[in-house]
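Please read through the structure below; I'll follow up with questions.
The excerpt is restricted to a subset of chains, each kept in its original location.
Labels run A and B following the written order; every chain starts at residue 1.
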Amino acid sequence: MTDVYRLISQTQAEYARTIDNDKLEAWPDFFIDACTYRITSAQSHADGLEGGVVFCASKGMLTDRISALREANIFERHSYRHILGAPCILSENGDRVESETAFIVARIMRTGETAVFATGKYLDTYRVGGGKALIENRLVVCDSNRVDTLLVIPL
Amino acid sequence: MTDVYRLISQTQAEYARTIDNDKLEAWPDFFIDACTYRITSAQSHADGLEGGVVFCASKGMLTDRISALREANIFERHSYRHILGAPCILSENGDRVESETAFIVARIMRTGETAVFATGKYLDTYRVGGGKALIENRLVVCDSNRVDTLLVIPL
């Protein structure tokens, strides 16, 4: 029997590691092809707004997003550090698992200055099978309503 | 056999989620009826002072605390985000488990500004049974001695 909690904990840690190690080209591989990836604010989420600041409706769009990000950033960038809480498993239905996971992301400027960049939660649907968990839907709900800068990196 | 480490990890994650999602009315349900809940500072704790800034000696007092908090906050409040470390299991004695868990809490102002609000550790006694872990005693030891503002939300 798959240990879903463990599997999702480890997948989340790998996900964070991939971004923070700047292996952004590997980021879409955490998702199934027919995925959605959205970033929104807590306020918009509470108001029932579906749009979000970022909306990707397929794995291909995630790949495009990374390509655009690489082209836009000719100069050296800030770096980021994700620290995640343990996932809360909300439901298990066949191979589909819903979870909620808290995150905090620090941003490290090239000058060395470090600050809290974003906090929030991942609302995820995973597809679990063959010892792997792939993201079907990720809704990133940022606690702050100042989400303009969030366009920069994957969360 | 109960996997105590796992059970407490998951309970802590649910506890944090309940607070950060502003489901404060459900917060007392993490405790047994004859519980204690205290908040103190590292300095007071090192000095052996028992009092603490906050002291609740029953689940009923936790419920009262939330009611008071709701009445006091007519206007929209800040939001908070807890990120917890993995628990350290200090002892297991029958259905009673002692653990220590590190936390960091970020506060998100309505303006969008985010900062580290509090750090510290939970010193807990859990009562474990029937696949659940309920808090018998929680002592929240805040690293900072500036604990006045800590009166606001449950930690």
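FYI, contacts are C-beta pairs under 8 Å (C-beta built on N, C-alpha and C of every residue); 3 or more make two chains touch, one makes a residue touch a chain.
Because the structure is a prediction, the values reported are computed rather than measured.
Student: With 2 copies in place, how many does the full complex contain?
Tutor: Of the complex's copies, 2 are shown; altogether there are 3.
Throughout what follows, only the chains that are shown with their structure count from here on.
Student: Measuring centre to centre with CA averages, how many angstrom lie between subunit A and subunit B?
Tutor: Centres of subunit A and subunit B (C-alpha means) sit 27 Å apart.
Student: Which of the residues in subunit A end up touching subunit B in this complex?
Tutor: 5, 42, 83-89, 100, 102-104, 116-121, 143-146
Student: Across the complex, what residues on subunit B touch subunit A?
Tutor: 6, 9-10, 12-14, 16-17, 20, 79, 81-84, 86, 104, 106, 108, 111-116
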